[in-house]
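Apart from one protein chain that is not included, each protein chain of the complex appears where it belongs.
As written, the chain order gives the labels A and B, with residue 1 at the start of each chain.
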Amino acid sequence: MQKTVKELAQLVQGTVCGNGEVVIEETRGLEQASPNAITFAIGDYVEYVSQCKAGAVIVEKEVPNVSIPQIIVDNAKVAFAQILELFHPPVVVPRTIHETAIIGENVTIGKNVAIGAYCVINDNAVIGDNVTIHPYVYIGHNTRIGEDSAIYAGAIVHENCSLGKRVVLRAKAVIGGEGFGFATENGVHTHIPQVGNVVLEDDVEVGSCSCIDNATMGSTLVRRGTKIDNLVHLGHNVEIGEDCFLIAQVGIAGSTKCGNHVIFAGQTGCTGHITIGDNVTFAGKTGIVGNVPSNGLYAGYPMRPHKEWLKLSAYESRLPDMAKTIKQLQKEVEALKAQLKER
Amino acid sequence: MQKTVKELAQLVQGTVCGNGEVVIEETRGLEQASPNAITFAIGDYVEYVSQCKAGAVIVEKEVPNVSIPQIIVDNAKVAFAQILELFHPPVVVPRTIHETAIIGENVTIGKNVAIGAYCVINDNAVIGDNVTIHPYVYIGHNTRIGEDSAIYAGAIVHENCSLGKRVVLRAKAVIGGEGFGFATENGVHTHIPQVGNVVLEDDVEVGSCSCIDNATMGSTLVRRGTKIDNLVHLGHNVEIGEDCFLIAQVGIAGSTKCGNHVIFAGQTGCTGHITIGDNVTFAGKTGIVGNVPSNGLYAGYPMRPHKEWLKLSAYESRLPDMAKTIKQLQKEVEALKAQLKER
Partner (left out) sequence: MQKTVKELAQLVQGTVCGNGEVVIEETRGLEQASPNAITFAIGDYVEYVSQCKAGAVIVEKEVPNVSIPQIIVDNAKVAFAQILELFHPPVVVPRTIHETAIIGENVTIGKNVAIGAYCVINDNAVIGDNVTIHPYVYIGHNTRIGEDSAIYAGAIVHENCSLGKRVVLRAKAVIGGEGFGFATENGVHTHIPQVGNVVLEDDVEVGSCSCIDNATMGSTLVRRGTKIDNLVHLGHNVEIGEDCFLIAQVGIAGSTKCGNHVIFAGQTGCTGHITIGDNVTFAGKTGIVGNVPSNGLYAGYPMRPHKEWLKLSAYESRLPDMAKTIKQLQKEVEALKAQLKER
């Protein structure tokens, strides 16, 4: 594909600064970009634009003293995403139901749906318009998949679950597996049937091999726009707010509820039955052991405010010196005591 | 479904305290329960029973000053589980072998077995009576599945493994994958064939996307009644005792052996080739780096007794103050020394 800088600027509703007739043939990262490629720069990377060999660069503010054409936009990442899609159209999935797909009784299938090879869609499932279901996807009884959703190969949605519009499940995600609930008598654990479901609201994304258990009763709930990375675990009756990020290998124990715009960085773990407010960020590997109010940045285990955690880490490094100083002080105090006694 | 409180009390062998004629139509959590629902309360939740709007509540001791009928039982969780099953019977799986299931040579299949669509059961496998195998389950050569077991969609049991009675494998669990064993020569790693198997005894449960590797030689072993949550890893030749809990994202490295009634809370990691006694509990995210005797509660990394870990965490918070005090003491001692010198 060949597009001029001007054509691309039109697509992303940006302003050209420089030669709009330069021809672009591909997309590249800032460092790797050659004269036929378009790239983008934000934040600290803007200072490298002047050395960049690209055919054009998308930025959010004109960068001075740059010879290559710039496209100025409000959000460079969003604009670049549009251009990526233009140059790399995704593989076309035929809008048919593959002959090997097994469709149960009373299943409702919307318009323009693709269902891949070896899928199993159980009784009473409802599949919305424009949904794309890749091979080996299992949809349980009574489960609803909202329109424009995409479910990748081997993902599983157990019975009675409800997925909103534009939900994305990556390969091997497991939604609605039975929650880990037991009654223990004389040390022996008896499974308690988990009869609730999982509700994923519109625009939720769940990564590969992530597991969201169903609720004991009621719903395990992920609200609109929240994005979940790979290998994440959500226990029964967890509730996650809107527009959150759960990065890879995060685990949230049962019945914990969190607000909107919360970021759990990778490998963070959270105990059950607690409440987390809005706009909280947890650094990687945080161990959350109690309620957390809105607004804040935390780290460590046990969790502390990030600033305090950094400070204490620095003080820890000084522990050997502190111990040495204390010993020295003890000696000096003993010496002083002896001196005083002598007199 | 409609049942009177009296009928439900009979089912769970409990005693009614209050009006046994109240009609119950559904199950709910304590907070969400409406007058047509039954709920239960244990531990700290008992104090909320007086405010509860349920039609009835299951408790372990009569709660005074409560207007709604109570059903008194020995174990409220177990009783409620029975009622949950009554009101929410699981989806019925037909007791047939789906026409798309591929069954190898010399496979033994018991009575009343269900094998779902697109399963692959390899040569010489043995499937016990009443086993339920959901779609896409792969059973390796010579593997045995004990009676009344349930294997959910997409789970894999590699060759030569042995599962006891009433074993549950959740979706995408992988049992008997080859252990991570290599010989390294001049920095290059050569795989060592892992020729052992995995043995899961009766009543073991393994969560979604959990991986239990086979043994180098002999067996990786999980004993009777142990329950394993999602995304857990057990390395080759690990042995886990009876009635243990391994919560989500726990990892146990190769050849570690642990006793009975051990609880590994979420994201706990354990080094290989160590021994853990009976009745030990590890808090979330514990890093276990050496042998652990029976009976105890541990936390932190490196692991410490939980009480000590809590105490040290509190002392860590005081580090900046301690450093300040030390500096102050140094000044004062210097002053004292100077004073004494002067005289």
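Keep this in mind: a contact is a pair of C-beta atoms (placed from the backbone, for glycine too) under 8 Å apart; a residue touches a chain by one contact, two chains touch by 3 or more.
Since the model is a prediction, treat every value here as computed from it, not as a measurement.
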Per the definition of touch given earlier, which of B:I115, B:A253, B:V280 or B:A299 contacts the omitted chain?
B:A253
Omitted-chain footprint on subunit B covers residues 102, 118, 120, 122, 136, 138, 140-141, 154, 156, 158-159, 172, 174, 177-178, 180, 182-183, 185, 187-193, 195, 209, 211, 213, 216-218, 231, 233, 235, 249, 251, 253, 267, 269, 271, 287, 289, 301-302, 304, 308, 311-312, 315-316, 318-319, 322, 325-326, 329, 332-333, 336, 339-340
Those residues of subunit A that touch the unshown chain are 27-29, 32, 75, 77-78, 80-81, 84-85, 87-88, 90-91, 100, 116-118, 134-136, 152-154, 168, 170-172, 205, 207-209, 225, 227, 229-231, 243, 245, 247-249, 260-261, 266-267, 284-285, 300, 313, 316-317, 319-320, 322-323, 326, 329-330, 333, 336-337, 340
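Throughout what follows, only the chains that are shown with their structure count from here on.
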To the nearest 5 degrees, please report the angle of the rotation taking subunit A's Cα atoms onto subunit B.
120
Rounded to the nearest whole Å, what is the centre-to-centre distance of subunit A and subunit B, using the mean of the C-alpha atoms as each centre?
25
